[in-house]
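Note that one protein chain is taken out, while the other chains of the complex remain in position.
Order as written gives the chain letters A and B; numbering starts at 1 within each chain.
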Amino acid sequence: MKHSAAKRKKNVIASFFESIGQIFKNIGVTFVEGDIKTKLSFLIFGLGPILRGQVLIGAALLLLEALFFCYMFGFGWQYLSKITTLGTVATQKVGRKTVYGDNSFLILLFGVLSIFAIIAILVIWYLNIQENRKEELLLKEGKRLPSNRTVFLSLFDKNFDKTLLALPVTGIFVFTVLPIVFMILVAFTNYDKNHQSPTNLFTWVGLENFKNLVSFGKTGIGGTFVQVLAWTLVWAFFATFIDYFLGLAVAMLINKKEIKFKKLWRTILVMTIAVPQFVSLLYVMKMFANDGLINGYLIKWGIIDSYIPFWTDPMLARITIIVVNIWIGIPYMMLIATGLLMNIPEDLYESARIDGASGWQMFRSITLPYMLFVTGPFLLTQFTGNLNNFNVIYLLTQGKPQSMSLAEKAGYSDLLVTWLYKMTVNDTNYKMAAVIGIMVFVVTAVITLVVYNMLPSVKDEEGFQ
Amino acid sequence: MNKSYKTKRKISTAISYVLLVLISIIWLFPFVGLVLQSFRSYKTEFGGMVDYLVPHSFSLDNYRFLFSGETNFILWYRNTLVIAFFVTIFQTIIVLCVSYALSRMRFKGRTILMRFWLVLGMFPGFLTMICLYFLLKMLGLTQAGAVPGLILVSIASCGMGYYVCKGYFDTIPKALDEAARIDGATRARIFFTMTIPMSKPIIIYTALVAFMAPWCDYVFASYVAFGHDKSYNVAVAMTRWVWTNDYQGYFTRFCAGGVLIAVPVTLLFMFLQKYYVEGVTGGAVKG
Partner (left out) sequence: MKKKLVSVLLSATMAATMIAGCGGSKDTAPTQEAEATEETAEETTEETTEAAEETTEATEDAAADTADADLGSGEIKVWVADNVVDFTNEQIQKFMDENSQYAGYTVTVEAVGEGDAAGNMITDVESGADIYAFAQDQIARLVTAGALEVVEDNNAVAVEADNDAGSVSAAKVGGTLYAYPITSDNGYFLYYDKSVVTDPSTLEGIVADCEAAGKNFYFEINSGWYQTAFFFGAGAELTYDTDDQGNFTTCNSTYASDAGVVALKKMIELAGSKSFQNGSSLSNATNVGAIVDGTWDAEAAKEVFGDNYACAKLPTFEGADGQTHQMSGFGGFKLLGVKPQDDENKLAVCDALAAYLSSEEVQLARYNAVGWGPSNLKAQQASEVQADEALSALGEQLQYTIPQGQYPGDYWTLATSLGDSIISGEIAADADDDTLMQALTDFQTTCEGYAQ
């Protein structure tokens, strides 16, 4: 598997360049061999198809081209033209009146959108050329072009995927891809509280913010970053595996033959999934407060003399978070394990019992290997999910306690993602938030890639499909 | 020998029951506390934090407050319901469409699309919050328009959450499709008349998950509402009662509101639990 990966990669790169070459060749051939309709289509999209009677396709292509130019000259160009500087006109005061200058934020956002629009129109241009080529070849062979009706109906049959995916892909593009590209670019600007649109301009600063991230001196945040990253990984590890094994144990407990009211026990446990977390976790947060219910009763009963600092001691706060997370996490695992445990053939256990195996031995040699094999991908998604588990941390501690030894308002229980949130919302420090965001991505991606290739169940079945 | 085995078994069963009862107590304790506090009398014991579990006197003060019109609680509740309702409908439809296309159709760029979405999913969502806010603002969907805005953002990106549903479709034999296609059925026809009717559990699972998410959205929702009280959802409005000092004596009111939110969502969840289990189990195994 592993040795072929490198080879495959090479092939991927080679075939990529090959296909690029193919594209240019196609364009050239089409132009040289094409008739006047095709040649004109290079400028006016869809003209060829329209003249050949393929009105539906031609009109769609033409409409897209028209839309592009309307967008570009009506809206996009004024932003795109300033993207190299992100604006130069400062906000002015005219008497008591405020006249806002360039808005760097909008310039960057719509500049990016315009670049996407240009890429899209190039792709459409190529599709348009291909369509012309296809039609010409068909006609040359003496075949008839499909009727408009056929073309339309194919959207519900042969091309049904295009109908199904059009909206979701557009939605994801506008509301996920565009913002992500935008924020990645913000990491290379000085967009922060002192450079806030629309009053102030921000501009490109190159790798300045990344330098800040890896500088460990007095002014840099390198040390803090390493600390937060380390806790993020430790947290994700414990949150995933403790919940996994305890959940498995609880599931096995309930699955025991002798236990009655199975449904009741399960229902009690899944309460924590059903009740919205902001209700349950905020209450739990108050419960464990220094002056909260738990400390109150422990003191009243004389078990402790002074309160236990569940949230204010760095180490204790981290432990308490992990413990509370068990309360949330076990039920998920229990639900999953319950179904899977029943899939293990009973005779496996029977024969083991005859061989005189103890419960623990059976667990170790039958249950656990099976579960690990089947739930490998689940464990991976749980782990990456926990890396970004905002709700549990933020509702419980908001990342506190803070410390003099941590920079940028980070706290001891902060995950990268809560830190990122605090930078965005409390501090409007977008540039560093963007850098942290990219780091979260890198960490997630690396872990996913490494672990994914090690999973036994992935080696057997072909990944995705 | 036989006897000792039996007693051993009895003891182990007893221990199991004790464990289960203990676990149940731990699991239910916070909810019991929440409910008890929600009934604490505001008049005699104020609405702040206390360090005891059982109120000295019970009353409906806090619930009365929520419905008294002193806050927009009913409006917030309605907003959340509206969001949850529309998100449920559209998200289910979109997820079904995407899953079907990816499970059944083979088209150019299919694997690339799936890989690309997988990579996109690795970026933390909060990263894009500020950008999404300004996008929605351009569309006029912030502040007064926050409710449709939130619906739009939720459903716009939900296509990426196709894994579980596609996994389910993959288990429906392709031979069925092939047979129908030989009989001349179009893809669309197969999707609507064959696949969907066979997918009741996964549809319910998708809908249930979609319905539950908006109840806990306080981060992005508070951004989009941007101080416009009438567009808050319950989570945004009520986290303020706990987190900011502007609201003195709102703790029991928070508990009461929490109970009102938790009860219907929990009931719905319990009612559809079976499908939920099927969904998460299938999803976990498929990955």
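Here is the rule we use: contacts are C-beta pairs under 8 Å (C-beta built on N, C-alpha and C of every residue); 3 or more make two chains touch, one makes a residue touch a chain.
Since we're looking at a predicted model, the values are computed, not measured.
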| item | value |
| --- | --- |
| Full-complex contact with the absent chain, from A:12, A:342, A:404 or A:450 | A:404 |
| Residue in contact with the excluded chain [from B:17, B:46 or B:85] | B:46 |
| Residue touching the undisplayed chain, where the options are A:73, A:261 or A:373 | A:73 |
| Contact residue for the chain not shown (choose from B:78, B:110, B:181 or B:240) | B:240 |
| Interface residues of chain A (partner: the chain not displayed) | 43-44, 62, 65-66, 69-70, 72-75, 77-78, 80, 84, 89, 91-101, 118, 121, 193-194, 196, 198-200, 219, 290-292, 296, 299, 305-307, 309, 312-314, 400-406, 409, 411, 425-428 |
| Residue numbers in chain B that touch the chain omitted from display | 46-51, 130, 133-134, 137, 142-143, 226-229, 240, 244-251 |
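Quick note on the criterion: only the chains that are shown with their structure count from here on.
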| item | value |
| --- | --- |
| Approximate Å spacing (C-alpha centroids) for the pair chain A, chain B | 18 |
| Residues on chain B engaged by chain A in the complex (per definition of touch) | 9, 13, 16-17, 19-20, 23-24, 26-28, 30-31, 33-34, 49, 51-53, 94, 97-98, 100-101, 105, 107, 111, 113-114, 117, 119-120, 122-132, 134-135, 152-153, 155-160, 170, 186-189, 191, 212, 215-216, 218-219, 223, 235, 238-239, 242, 251, 254-255, 258, 261-262, 265-266, 269-270, 273, 276-278, 280-281, 283-287 |
| Residues of chain A that touch chain B when the two form their complex | 105-106, 109, 153, 156-158, 160-165, 167-169, 171-172, 174-180, 182-183, 250, 253-254, 256, 258-259, 265-280, 282-284, 286-287, 289, 291-293, 295-297, 300, 327, 332, 335-336, 338-340, 374-378, 380-381, 384, 388, 390-391, 416-417, 420-421, 424-425, 430, 433-434, 437, 440-441, 444-445, 448, 457-458, 464-465 |
